[in-house]
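On to chain A.
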Amino acid sequence: MVLVLVMISVAVFLFVVEWIRIDVVAILIMVALPLMGLVTPKEAFCGLSSNAVVSIIAVIIIGAGLDKTGLVNNLVTPVLKIAGNSTSRIVTAISLTVAGISSFMQNIGAAALFLPAIQRVSKKLKIPMSKLLMPVGFSAILGGTVTLVGCSPLILLNDLMAQFNLKPFGLFDVTPIGAALVASGITTFIVLGRWILPQTETAEVVAESEAKDVPDDSAADIYELHTPSDYTHYREPITVGDLRERYLVNVVAIVEPPDYKIVAPPASMQVHSGVSVGVFGSKSAVIRLAAEEGLELKPQLEVFAEELTDQESGTVEAVVAPRSDLVGRTLAEAEFEGRYQVTPISLGRHDEIFRSDIANMPLRVGDVLEVHGTWKRLHYLHQGGGLLFTTPVEIEELKKDKAVFAGLWLAVALIMVIVFKINLSVCLMTGALGMIITRVITIDDAYHAVDWRTVFLLAGLIPLGMATEKTGTAAWIANGVLQAVGPTSPIVLIGVIALLATFFTLVISNVGATVLLVPLAINMAKASGLDPRMAALAVGLATSNSFILPTHQVNALYMGPGGYRSTDFMKAGVVMSVVFLVVMVGMMYALYGV
Partner candidate 1 sequence: MTVITISRGSKSMGMAVAEHVAETLGYECLSRAVLLEASEQFDVPEIKLAKAMHDAPSILERLGHRKHSYVAWVQSALTRHAARDNIVYHGLAGHVLLKNVAHVLKVRIVASLEHRVAFVMRQENMSAVDAEHDIHKMDKGRQKWTKSLYGVDPTDATLYDLVLNIPRFDVKDAADLICQCAKLPQFASTPDSKRDMADLVQACAVKAALVDEYPDVAVTSKSGNVLVYCAAGDRHGRKVRSRVESLRQSIEGINNIEVHVGASPPERAV
Partner candidate 2 sequence: MTSILLSSDDPQVAEDIAFRFAQGEGYKHVGLSLLSEIAKKHDVSEEKLQWALDGTGARKVSRKERDVLLSYVQAATLETLVQDRVVSAGLAAHLYVKNVSHVLQLRVLANPEKRLEEYGEQHKLSRRKAQKALEKLREERIRWSTESFGVSEYDPSIYDIVVQLKQIDTDRVLRIIRETAAFRGFQTMTYSRRCLQNLQLASEVHVALLPSYPAIRVKADGDRVIVHVKCSKRQKPQTVSGIKELARGVETVGLVEVHTVSDLRDADIGAEHTQSPNGE
């Protein structure tokens, strides 16, 4: 038991400090447990073949298939038509849609899918992103509680309960509670949004900071300049990078003598005499550049009239995705400009916009990159760059013809679960296989889509849960907690369990919290006469109560584009967490008479 306690303490500590990646911690546990004799080797690796892990792989593949066909994107337009122009109706409509999708997809997948649409709505209807993103993000998280495949903790639940020989939950057993949580979450934002969201303050701050950066209040645009015939005489060579550094103006096209046009020239390219240069920047900065460098500012595009028109090229905003290779690296290290032949213009982080030396800034999840390039190059970036585009790329390669098959295989999986009551993992994997066979998604794309970090996290922590139970550690801790809490009614105990799960999910991952707390909760329930299934369910639901800190992937993703600060999440998150706990406990009381 002592060894298990040590293992748990070490795992929790490593999850909190993040010195080692959490999936590596899980693998460490997977290896350490059999070495310490706490589980058998077979038990140590049974997580990899568990229903939970197989289900999550299948859910991810199905989600990727839906994404590839644009099936989800097709929902956006009708939803927005119904919602009209009212902010609260738009928030409700999008939140409900995202919650519905999130009940069958990974939360982060659903959240990422809607980001471009939300950006468009924000721009079109002039609604600040900060008013839209947080409600939608929270709804994506809440949507994961609607079905048993909506989030990793619920997927794990049946596997963790199996060792206690408890009856597993069905796919839709949690739906009433989940639906109530989604409804209450959306209602909270509709009613209290004015007080808990950053409001137009964020918009004002953004506008103000942009005004500071653009003193003449001119938005950035494309301009064409011409260098004089003696530009390079009696001076050190001037490069594209030099102009960017000095004037915060980006050279997006240049002529290499005699007449070779280059779009997205590298920073090291020299600017020669007597050539045309296409730049992207604010008017005041371009005017300053022209004046100080002695360049002629043309009234309109001439040499690059074709290359820099909206049909051929443009600027997009893209968000650094959670699993992107760019996270933790700089654009220079990733050879971003050379690889994709696009020009990064600015980097947005929280409520700041950076324009200088952005190639050497380590990137984080949620950073917003403004990038200019030809549509062809931007499409290539979209495909392989690890970025979520919030502006649509003109050339989109969606397999729209496969949408029917994607929908069909999702339906097949659901029917197998509901009607034929086949094991969940088998049904989901059937759906995934069907998508692969009917070429909705290739097998390589399927492998690429799977988040192996989550897979190994699940697989690694399952044996820890087993060891906790096998050695009696769970029972021992449970008794300790019960003694501390004292004699209490079952509903209060559910509340205590939910609070513990809420706390742990904020400091360690939701999966880690679930694996550690389910055996504990079941033991507590058994000792105090509460239905152990209810205790487990409380853990499985409450580990989705991750709103106070932007640690959840969805919150981290939306933080940048929404211009949120951690304090914004704390404010709204505290309210949402309280609502969550009240509704969850209330529904469990109402439905199951706990």
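Definition applied: a residue touches a chain if its C-beta (ideal position, glycine included) is under 8 Å from a C-beta of that chain, and two chains touch if they have at least 3 such contacts; residues count from 1.
A quick word on the picks: all candidates are chains of the complex that A comes from, given by their letters.
Model, not experiment: these values are computed from the prediction.
Novice: Given the complex, what touches chain A, 1 or 2?
Specialist: Selected candidate, touching chain A: 1.
Novice: Mind listing the chain A positions that touch candidate 1 in their complex?
Specialist: That would be residues 213, 234-236, 245-248, 288, 292, 330, 352, 354-357, 360-362, 566 of chain A.
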